[in-house]
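A single protein chain has been omitted from the complex, and every remaining protein chain is retained in its original position.
So that you can tell them apart, the chains are marked A and B in the order they are listed, and the count of residues begins at 1 in each.
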Amino acid sequence: MDRLGSVGLIAALGFAIYGMVAGAVAGKLRSARILKSAERAALGFLGLITMAVFALEYLILTNNFHIAYVAEHSNRSLPVYYKIPVLWSGQEGSLLFWTWLLSIYIGAIVLLNRKKHRQLMPYVISICLGVGTFFSLITLLVANPFLVLSLTGAHGLAPYTPVDGGGLNPALQYPSMVIHPPMLYLGYVGMVVPFAFAMSALITKQPGDNWIRVTRRWAMVPWMFLGFGIILGGNWAYFVLGWGGYWGWDPVENASLLPWLAGTAFLHSVMIQEKRGMLKVWNIVLVIGMFFLSIFGTFLTRSGVVSSVHAFAQSNIGPFFAVFLGVIVLFSLTVLFLRLDFLKSDNRLDSVLSRESGFLFNNWILLSAVFAVLWGTIFPILSKAVEHVTVTVGPPFFNRVMVPMGLLLLFLTGAGPLLAWRKTSWDSLKRNFAIPMGIAAVTGIILYAAGVRYFYSWMALFLCAFVASSVIGEFYKGALTRMKFAGENFLQAIYNLTMRNTRRYGGYVVHLGIVMLFVGFAGLAFKKQATALMQPGDLMHIKDYLIRCETLKSGDTPNYVYETADLSVVKDGHALGILRPQKRFYKASQQPISHVAVHSTLSEDLYVVLEGRDQATGKAIIQAFVNPLVTWVWLGGSVVFLGSLLALIPSRVERAMDEIRKPKQEVAEKEHAG
Amino acid sequence: MRARIFIVLVFVFAARAALAQELTPQQEAEVHAIGNHANCLCGCLTTINECPHPHCAMKAQERAVIIADVKAGDNEPKVIQDLVLKYGVKILPSPPAKGFNLTAWILPGVGLLGGLVVAVDITRRWRKARVAGPAEQPAPDPNLLAAIEEEMKDVLS
Partner (left out) sequence: MLLGIAILITAGLAFLVVMPLLAAEGGSERALPIDVTPQADLKRRRAVIYENIQDLDFEHKAGKISGEDYQAMRQHYLSEAAQLMLASEESEAMNDRDAYIEREVAACRARSRPPQESYVCPKCGYENAVPVKFCGECGARIAGKK
């Protein structure tokens, strides 16, 4: 089986190199048959990488511990549903997984565009397979998951098969960890696609705006997955790491945030290009930035340049990535400079007070955020190089820098939709702002009266009210207008309004999700924490909760031994039931991990961790947190995801636009007749 | 391996023992507060209070230092200073705003302001180009407008 995988990898590398060259040649010669050959090479690449992935999964599922990767990351008693994620839990496997997702994207592009974008496709395939070449090369030469374990014996190296494997990192044995990496990787990997389309359009000097629409569409897909992956990561951290939070400004978290922020900037500013033919160069820069940052993020986390909880074992793939990043920058900037004349603006700004400038300022904040996060993430490296001192750039730094930017951005989220395209007069501005600002002001006063005195939290909630009422107002006003002019009932009106412009109203739904996220963030300032040593019968107070330790149990499963504390919880005289935090000790990996127990409501979570036993007294160490509004983060993340899906549905006008690719003679004929 | 676990356990015991020894509630609160402002250096990249490892030797060691200092009557800045002397600047959750490390704090702000200048400049240039650009087109002829209206209905239907 390992041979099957290795052959698959080697052949896939061959197909990738061939397809990369053939695509470029097909583009240069405008040859349909060479393009066809390149398309088949792309599909072959998909097939062969799939073969390698299945080979590795087979080896994992059948406990083939003679393979180093399997021995290191799996073990016999690991349940099947946690054996599948073993594929992406280590350096080598996850690079193969990365390559596989890339091949799936490439296959999807080829199959979806058999008849479309014929001029663009040769270079799209070439660029995608160029990236494929790099990743299959790395997987094959530097981080091969199919290497066989061997020991140095009397007769030189001899193959060695351990009885059992080292086991999967217990922190990864959690449901959301099974889907978090695939989502995140789908985001990272997919950034290649918009990059390839944009570059191809520049190389072939595509006339018209068709290419920017397809680039935007393909940017949206990875952006959506990346965002969802980030939220799932936070969810995992919250429920598994047991420190009561979901975001720690860790380098790996930052690395995933960077392309997401750049993608958010692109998805906004691209609208100016589609509607008004402006900011073309800037959009290309953003597409390049998105792709660069996604590879850069992979590099940061894989090379061990920065230390992180997530970082994979130090490895020698760093230099390869550095060279690859250099190639990307060189290639894309060369293409950009050679085609600057092709990217001339069609239109001019009519007024500073317009939707266009709203988007411009949105881009300003987002890009400043990208810069600040990037700066904070790589600063320890710089500091070490300049001053030879290791510093930590942790949450206090990022919170100080990022919170004001986040609030500014939140304000723009609400203000943007209130500005009209091209020009907004002061009068209409005042009228449009009056209601949302009024609602926000009332909310602000109520919050202050209710005791929300911490400035940033108060400001966040105030702005949340502003944005939510401005977005809901958009839906409401739109629906009223449709009811009045098209005679529809309210639900019909909302439905038609949304479906007629899925991108805008899907975007508004995303904004509502962002508001919910910020509501969750605002709760962070009111976190409470308490620790107690408990034995059955002991009581503990935190905020208005009363926790009583009922029993302490321990047990054994094939995979781990555990201790559980049964804690009954009472709040305001109401019993809330039993919370069972668990402490597990995994046998194969010899590592302990806490399984947190949480009682969630919309207003706050009671979060308890069994830290272990106090050696001196034998009592259980219980750590309890009251985390206000955390649920809103998960809800918000889901709403963002659903809104993005909505925005991906082609609207009626977009479908009409798609039809206008070949000239329809009817129109011309009508004019001749008339 | 076993020996190492044993050493770790000894440390934990030592730390717990030290913790147990007559800290006033006020002192305990102080220790806790300092624990929020100093990193655990075990590789968890969190503060001493947030380190997820229950029997973390590093955390215990650092906490022992803090407890000793607090007992000796040091206030928070002094304890932090002591920790920095013992473990290096990396014990601080964010770089100190001094010397080269000051750039860490300044540059994001500079970036933000620089971006604002660029954004304002762009809007300004857009406006200027508009003013200097060609004047309004004369009204298109009615036939053309009719054709446009018709095509518009066709496209948007």
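Remarks
By definition in this document, a contact is a pair of C-beta atoms (placed from the backbone, for glycine too) under 8 Å apart; a residue touches a chain by one contact, two chains touch by 3 or more.
It should be emphasised that the depicted structure is a prediction, and the values quoted were computed from it without experimental measurement.
Between the chain not shown and the residues A:Gly478, A:Gly612 or A:Gly637, the one that touches is A:Gly478. Listed residues A:Lys423, A:Lys543, A:Lys571 or A:Lys587: the one in touch with the omitted chain is A:Lys423. Residue-wise, the contact with the chain that is not shown comes from A:His117, picked out of A:Lys83, A:His117, A:His511 or A:Arg613.
Per the touch definition above, the residue from A:Ala24, A:Ala41, A:Ala171 or A:Leu367 contacting the chain not shown is A:Ala41. Across the interface with the omitted chain, subunit B contributes residues 136-137, 139-140, 144-145, 147-148, 151-152, 155-156. Looking at subunit A, the residues touching the absent chain are 1, 3-4, 7-8, 11, 15, 18, 26, 30-37, 40-41, 44, 47-48, 51, 116-120, 122, 206-210, 274-275, 350, 418, 420-425, 427-428, 431-432, 477-478, 480-481, 484-485, 501, 653, 656-657, 660-665, 667-668, 671.
One rule holds in what follows: only the chains that are shown with their structure count from here on.
In whole angstrom, the spacing between the mean C-alpha positions of subunit A and subunit B is 20. Those residues of subunit B that touch subunit A in the complex are listed here as 9, 12-13, 16-17, 20, 39, 43-47, 49-52, 54-55, 88-96, 99-101, 104-105, 107-109, 111-112, 115-116, 118-119, 122-123, 126-127, 129-130, 133, 147, 151, 154-156.
Interface residues of subunit A, counted against subunit B in their complex, comprise 241-245, 248, 250, 278, 307-309, 348-352, 357, 360-361, 363-365, 367-368, 371-372, 375-376, 379, 383, 386-387, 389-397, 400-401, 405, 529, 583, 592, 594, 611-612, 614-616, 621, 652-653, 656, 660, 667, 671.
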